[in-house]
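Data first, discussion second: the structure below is written as structure tokens.
Missing here: one protein chain of the complex. Every other protein chain is in place.
So that you can tell them apart, the chains are marked A and B in the order they are listed, and the count of residues begins at 1 in each.
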Amino acid sequence: MTGISKEFPGVKALSDVDFRLLPGEVHALMGENGAGKSTLIKVLTGVYDIDQGQTTLDGTDVRFSGPLQAQQAGISTVYQEVNLCPNLSVAENIFIGREPRRFGMIHWSQMEKRADALLERLQLDIDVSAPLSTYSLAVQQMVAIARAIDISAKVLILDEPTSSLDASEVEQLFRVMRQLKEEGVAILFVTHFLDQVFSISDRITVLRNGRLVGEYVTRELTLIDLVGKMIGKELEVLEQLEEQPKPALAALERGQPLIEAQDLGRKGAVSPFSLTIHKGEVVGLAGLLGSGRTEVARLIYGADKADNGQLLVDGKPVAMRGPRSAMGHDIAFCSENRRTEGLIEELTVRENIILAMQAVRGWTRPIPRRRQDELVDKYIKALDIRPANPEAVVRNLSGGNQQKVLLARWLITEPQLLILDEPTRGIDIGAKAEIQRLVAALSDGGMAVLFVSAELEEVLRLSHKIAVLRDRHLIAELANDDEVDADRIMETIASGARA
Amino acid sequence: MTTITRLAKYRLFWPVAILVVLLLSNLIFTPSFFKIEVRDGHLYGSLIDILRFGAPLILVALGMTLVIATGGIDLSVGSVVAICGALACWRISEQGDQNSVGGVLVAVVMALGLALLLGLWNGFLVAGIGIQPIIATLILMVAGRGLAQLITDGQIITINSSPYKEIGAGYLLTFPVPVLIAIVVIVVSVLLTRRTALGMLVESVGGNAEASRLAGIRSRRIKLMAYVFAALCAGIAGLMISSNVSSADGNNAGLWYELDAILAVVIGGTLLTGGRFSIGGTVIGALIIQTLTTTIYTIGVPPETTLLVKALVVTIVCLVQSPSFREKVFKGRRQRPPTPTAPTSDAPTKVEVPA
Partner (left out) sequence: MTTLSQVRSRISWPNQKYLPVLATLSLLALMYGVGAANYEAFGDAQVVLNVFIDNGFLLVVAVGMTFVILTGGIDLSVGSVVALTTMLSASLLQDRGWPAFVVLPLVLLVGSALGFGMGCIIHYFDIQPFIVTLAGMFLARGLCYTIGTSSIPIDDPFWVSMAQSRIRFGDYFVSPSVVIALVVVLIAAFVLAYTRLGRNTYAIGGNPRSALLMGLPVARTKIAVYTISGFCSALGGVLLSFYMLSGYGLHAVGMELDAIAAVVIGGTLLTGGSGYVLGTLLGVMVLGVIQTLITFDGRLSSWWTKIVIGALLFVFILLQRVITARKR
């Protein structure tokens, strides 16, 4: 693929990206959130049209109008969430749409025989007549791969196939990948697990912000180089946020801890971790995509139920029964998914801002309209939300302003701990700087902030303390003093052993 | 922008316009259509009839509005109408003196109490157990008819109670009582939803359930209330209908009311997917349906064709509401935004990509 560009309204998802994939290799595609990995895959498989650029397959120009066409040309994709039908049998899932038939009838026994043979090639011995849902996710993933290679065995795209597999399952998958590689299949492998990249891939292409960073031979790249290339350093406008003298961490830590997580964990989300947050402290969560950043935030808020450990607020253990309990203890949470988990897009700015406060008061005690207007006006001014119209429908606001509305919703509840999950993602640089300034100001005012961001610079600039995550483990806690910089964190991520 | 296009931006423009056109078209067939006169101290006229006969539908549709706004649907309202009418009539028919006001009040309270229970049942299935609304309320829709007949013992209970008759056919200060009741319920629902935070919370739950949960809204409770409110409204409508004809028919009372109510809500501009709702729109929607029925009667078309017209209206309204319909139909006509040009592609060198 050469000079690929893809633009969505308002976002340039890919610009001038080159990418090549050779037969018989495992090629890893790396990049943080929003780097353009999935867009590239979708362009490659014909889900999206190409705005500009060229795709060449076996030396001839191709242009796919849909995944089906790509499949026919020999490019199959297996996605992270298994795209099969759990209610059908394993054999059917492999063959549906191409079932062997006899006299126009589906030839069940032949289909199952062929499925058996195919899975044997993948060293998988299961009952192919049983429904897919009876098997583990790993097996389902294998079945998806079996389907893919049975359809066309030229190019196999694996989009984060390992994110829900355990170590032995991953090993099984890798065995299959190596075998397919031997057979000459070109495998494009997308993952955010660094160990896996190094253990399986031959070459790595790194994307950042829709641009190609480079293509590297895995052997010649160190882990730390890779992390550096993925995260990059954003030195642009943010410099305007002058380094504010931070109160020394030691001073903050002297007070009683506000929130203590003790061995808090949830199966499949994040391994048990312990974290202490003090009043006025900004704790940054650093780690790559999928390292468990968001999961930590959600557990502390009670958005997901922890199945291990406990949470202490002001030194007392609290029973977390969902967001309401957290709010009762003055914890607020801005989700990373503004649109799906944060805002009610069809409601107005005013309504969205007062929503959380109103939820706590209950429906019978509406916030008097005058008080609403005061509050909303105050925060529209304070956060410079535009348009400064409380009755504007949130859907029509820009990303940055939407984020500010979400922030305002929680600020009016006057929380003691504010959890911000990727508050600056997908918003313009000006709004970004404003939000960063706001976080600093809030912490000066005594509010504790748990700050999650994919951008290390940002985490470094704001946090007093940085918790580093990798592969769903909290691996280190660093006081953000002069010795800590982006390199040091990357090093930690790269070297951190799995606990 | 012309005045019309500016007007068309208001939510209620289209429903009101349809209603006005319908009413005006009646004028062609019945010149005296808009005439309202006072006879025996009662208001009379076609318009009053529309209001009077439309009152039960307005009530049922009001309840349905809240349920739909939470992202649900209540198919059982027709059955609830029948059950409540049946219970009230049965209670009155059991009394020695059917005209005793106290007895009628007891019957009314009993019927509404039962409606409350039925609403709780629906709400429990949807919010408590988490069954899809359409299926959860289907249960009561099926069994409810049986319950209504159980109460009436399969007969049509005819009663002769003047206090009860007042509810559906009486007049108070020259106004028909059902219209007054409907107005009271409308006012109550407006106060309930817009003077408290209930309306906003309902819209929030219907608009984005997960975001609402994370904002700390107890969505189960909100949903439960919506179903209870819907059942109560249907209960009042049931009283009105049975009182108007002084009898309870477990089989046919409130038949297809759920569909009319859904239709009224949809015409009124509330999306079936939940979220923003408009009580005013629903009232107008219900009036449109009633006017349609009346119009078809007055112009002498067989009244049964109402169904055809309703089918047409539902289809059109749903198509217009459907984003993919709009996209498919208007795509050709809408001016496309200028195609973004690709950035910085300084003559990409064409490299062979073996795959």
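Operating definition for what follows: a residue touches a chain if its C-beta (ideal position, glycine included) is under 8 Å from a C-beta of that chain, and two chains touch if they have at least 3 such contacts.
Keep in mind the model is a prediction, meaning the values are calculated, not measured.
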item	value
Shown chains that the omitted chain touches within the full complex	A, B
Touching residue (missing chain; options A:Cys85, A:Val217, A:Ala388 or A:Ala441)	A:Cys85
Per the touch definition above, residue among A:Gln71, A:Ser274 or A:Ser325 touching the missing chain	A:Gln71
Chain A residues that touch the omitted chain in the full complex	67-68, 71, 79, 82-88, 92, 96-97, 99, 101, 104-106, 108-109, 129-131, 133-134, 147
Absent-chain interface as seen on chain B, which is shown	73, 129-132, 134-136, 138-150, 153-154, 250, 255, 259, 262, 266, 272, 302, 304-312, 314-315, 318-319, 322-325, 328
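Here, only the chains that are shown with their structure count from here on.
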item	value
Averaged-CA centre spacing for the pair chain B and chain A, given as whole angstrom	43
Contact footprint of chain A on chain B as seen in their complex	195-198, 200-201, 203-204, 207-208, 210-218, 222, 275-276, 337, 340, 342-345, 348-355
Interface residues, chain A side, partner chain B - complex	1-3, 5, 7, 9, 12, 15-16, 18-23, 51-59, 74-75, 154-155, 186, 301, 303, 322-324, 327, 333, 335, 340-347, 351, 355-356, 358-367, 409
